[in-house]
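Only one protein chain is missing; all other protein chains are in place.
Right after this comes chain A.
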């Protein structure tokens, strides 16, 4: 039987730069094929090219036959009869993929009215069915909700409902769970699996996460640098990866454990009853809305050479807590750094002490000022804490700091955008390390990175910690990384500590349901 979608020699180029080199891939009816690769491997380009969604300047060649129809070069009206009706698509970012100005019901009804010619009333009825199908709570009420009133997971369910509205033969899911929390991720995956079986559609599942793919795809195609390197049954790929690229991806899980801190090492950071709250919305000047509590009374202590992992879903307050520990966020409670109480200090009084405790943020794109050179970014702290240094000495220190985070010192005069995500994160780490801090608060430093890059950053962080006896507060939702880096774990939920203990105890034998859900979602 002819495959539902047959991709032959699909090539995508921008100007002279080819980002996808002759992809060949078949998807049979009812089959799930995963397209896996790191960022820049061309997997999303392939999916978008099939859908005819690439920008004008992209030159697409080769062939993608869908049920006998050539999609490449198909004129717009003919393409529109297939897109949305016979091929559905789910995007990565459910916030930006939904139009904020229209209600959920309206947006789901749109493809139905366009492709099926349903009246408004019929479409609304069908939209209600679809929302029930994707197991959205209060489907009835949600029809009239706007996208911003939904959580990320709910929005993704709406996206899926939209994609399924016309009962497509093929669903293309481009990183549908990447922007979501692990527990939500697991539920969305289960939903997709279930829907696929019930509706008998084929699915092209694009993801950077090989682990995730294992749960959903029968066959997996691995890509790197725009080329297909291996394709085969998913289980076979895991059991016996043939291509080195696949082996890399399979083994990309951060491995190893951190050595415990030397006994009797001093407490570097101690926090008691730390609480953070934000002004509530929608109040009146004379009657302000109640404050939104992000962190409610957390106690913790970190010793030199020790790592405390802060774990929880998004919105659990872990980033707020991290910023409060660094005194970057107004908070209640007491924060002691070494033997000083930071709580009462003014911003100005705090400034000279800041070199002792430094942050590294999640997004290596947003945390480096785009208009400064990498070297200037790294040495910015020296301007504050070692103003006696001249430009030449600062430059020498920058070169040394680059070498310490294993970056080529010769690249220090380039602007941040000339570096890859992993390299940028190294620059951010160098910026913190150049001040020789005793405490570093790492706020999801690996979450925006590819798995293989993650592994290197984790190794770097471990080495730096061992070399300088650093205390880390490591914030992450990714339990694999937390396990590789932490001594103890503090599990947060809605700003409260749910569970606290040695990393093995908490992750192997969780006491609380919430922790158990986190662990289950991360490991299965």
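As a convention for this text, contacts are C-beta pairs under 8 Å (C-beta built on N, C-alpha and C of every residue); 3 or more make two chains touch, one makes a residue touch a chain; residues count from 1.
Note that in this section contacts and distances are computed from a predicted model.
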Omitted chain (choose from "Oligopeptide transport system permease protein OppC", "Tryptophan synthase alpha chain", "Cytochrome c-type biogenesis protein CcmE" or "Pimeloyl-CoA dehydrogenase small subunit") - UniProt protein name: "Oligopeptide transport system permease protein OppC"
Touch criterion as defined above, residue of A:358, A:423 or A:515 at the omitted chain: A:358
Residue among A:236, A:257 or A:383 that touches the chain left out of view: A:383
Residue among A:13, A:242, A:332 or A:372 that touches the chain left out of view: A:372
Chain A residues touching the omitted chain (full complex): 323, 326, 328, 348, 350-355, 357-359, 361-363, 366-373, 375-377, 380-381, 383-385, 391, 413-418, 428, 431, 435
